[in-house]
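With one protein chain withheld, the remaining protein chains of the complex are depicted in position.
Moving on, here comes chain A:
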Amino acid sequence: MLSIHNLHASIDGAPILRGINLEVKAGEVHAIMGPNGSGKSTLASVLAGREEYEVTEGEVTFKGKDLLEMAPEDRAREGVFLAFQYPVEIPGVSTTNFLRTAVNQVREYRGLEPLDAVKFLSVMKEKMKLVEIDQKLLSRSLNEGFSGGEKKRNEIFQMAMLEPTLAILDETDSGLDIDALRIVSNGVNKLKSPNNATIVVTHYQRLLDYIVPDFVHVLYKGRIVKSGTKELALELEEKGYDWIKEEADAASV
């Protein structure tokens, strides 16, 4: 489904991603871990199409198409969804308000009939249950005055509405208490199917108790320096990153 080959990206001339290779197949869950500043969010942003980052080398194909060629909105319509690490606040625009436009533009691209107001509302009600989110929150200015947990639940709610084939969750678990974590993970798990895939970026193994990964990758200085199964996450939890850093730094000298 997603194939990343030798991806290099920089910002303002400074290289951040320095040769990423990753294969994600339908039905899989990949976890990406790694120390602060290693490039995890950069990778997520490049995949979603943020323009500040310049791709200097490498290819990314998504369902056989060149992803890097596409505008951010077309990537979303093709089925890429990014749950932001830091969801932006947009005064005066509510979730309900922009999501209907979003859903219908995505549906149009996929050759589906637009949802009318009534149908949209009923789909919304159904998906709201999934992440236990309140309708009042959805009609407020996006993320303005939302708690950390509300912001993250809202991201997953949007994911449910847009039905992506590839969901990239950038630290959706950070800062959540156990209850909120359970709600968010349950939402993600219910949306999983053999036809879609998930990349979860996280610092915490506890998320992986809920969303069980097929593969775990460690990103360090813009490269994937180690990949393994869910046991790797447990090992990292126990031993920290230093041993991996040493290994990687020794290898790159």
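In this section, contacts are C-beta pairs under 8 Å (C-beta built on N, C-alpha and C of every residue); 3 or more make two chains touch, one makes a residue touch a chain; residues count from 1.
To be clear about the criterion, contacts and distances are computed from a predicted model.
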Among "cysteine desulfurase", "Cytochrome P450", "MFS transporter permease" or "Iron-sulfur cluster assembly protein SufD", UniProt's protein name for the complex chain that is not shown is "Iron-sulfur cluster assembly protein SufD"
Could you tell me which of A:87, A:187 or A:213 touches the chain that is not displayed? A:87
Out of A:59, A:73, A:134 or A:249, which residue would touch the omitted chain in the full complex? A:73
May I ask which residue of A:2, A:32, A:46 or A:99 touches the chain that does not appear here? A:99
With the missing chain put back, which residues of chain A would touch it? List them for me. 48-51, 71-73, 75-77, 81-82, 84, 87-88, 90-93, 97-99, 101-103, 105-106, 109, 158, 162
